[in-house]
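One protein chain is absent from this view; the other protein chains keep their places.
Up next is chain A:
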Amino acid sequence: MMSEKKTVTLKIKRQDGPDSASYEETFTIPYRQNMNVISALMEIRRNPVNANGEKTTPVIWEMGCLEEVCGACSMVINGKPRQSCTALLDQLEQPIRLAPMTTFPVVRDLAVDRSRMFDALKKVKAWIPIDGTYDLGPGPRMPENKRQWAYELSKCMTCGVCLEACPNVNSRSEFIGPAAVSQVRLFNAHPTGAMNKEERLEGLMGDGGLANCGNSQNCVQSCPKGIPLTTSIAAMNRATSLQTFKNFFGSDH
């Protein structure tokens, strides 16, 4: 067939290193069916020539699973933070604008450093401590209906989109962000995890903790996994309110 050769135009916000200035570079690449943003970036990597025909450095980005479960490939696509692996070119308006998320420090080009999210998970102890020197045996069972809603919370992939959307997460604030708050709810709901629930709540009540939330509720609107973040936030507000009461007035359990 003699069909005209279709192309895709991408305008990419680039940055050579953490401290260098950003600039925009335009690329025009051949179109193939069912492309996603990552396959477009791979095309640029194969042939790093910009729209002016000049040879340039390949654009750097992060990826892992390519099926929207690892969260590594988040970037701002046409103004919206989302995963580049599930952003299909056919559904995007051209020119496609790619930029790194603004809440996190840029490592290079579209790759950002999401350390603040992992630090937040450590701060609130978002895990279940079961390691020891001997076999503790089977844990308590989890009711099925509870498992079902907890499963929804467990879908979080630390992608950073909710932090990007949150007006209270920025370089001026230490706020841990919505994702870690919801993880406390998840691990505190687990029958074994509940044995350490106070420790996680104390983490939430620390500096930069849950109280920094101002309820803009952008997070719940933005989460690609549809996690009920604002329900988690309010639930943890209740839990920390009760915990404060117990801490101050005393409680046997």
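Here, contacts are C-beta pairs under 8 Å (C-beta built on N, C-alpha and C of every residue); 3 or more make two chains touch, one makes a residue touch a chain; residues count from 1.
The rule is short, and it goes like this: contacts and distances are computed from a predicted model.
**Q** Tell me the UniProt protein name of the chain this structure doesn't show, selecting from "Succinate dehydrogenase", "Phosphate transport system permease protein", "Methane monooxygenase/ammonia monooxygenase subunit B" or "ABC transporter ATP-binding protein".
**A** Checked against "Succinate dehydrogenase", "Phosphate transport system permease protein", "Methane monooxygenase/ammonia monooxygenase subunit B" or "ABC transporter ATP-binding protein": the hidden chain maps to "Succinate dehydrogenase".
**Q** Touching the left-out chain: which of A:30, A:191 or A:214?
**A** Result: among the candidates, A:214 touches the missing chain.
**Q** Per the definition of touch given earlier, which of A:20, A:94, A:148 or A:173 contacts the omitted chain?
**A** Within the whole complex, the residue contacting the unshown chain is A:173.
**Q** In the full complex, which of A:26, A:94 or A:244 touches the chain missing from this view?
**A** Of all options in A:26, A:94 or A:244, contact with the hidden chain holds for A:244.
**Q** By the contact criterion defined above, which parts of chain A meet the unshown chain? Give residue numbers in ascending order.
**A** 79, 165, 167-168, 170, 172-174, 202, 205-218, 221-222, 228, 230-231, 233-242, 244, 247
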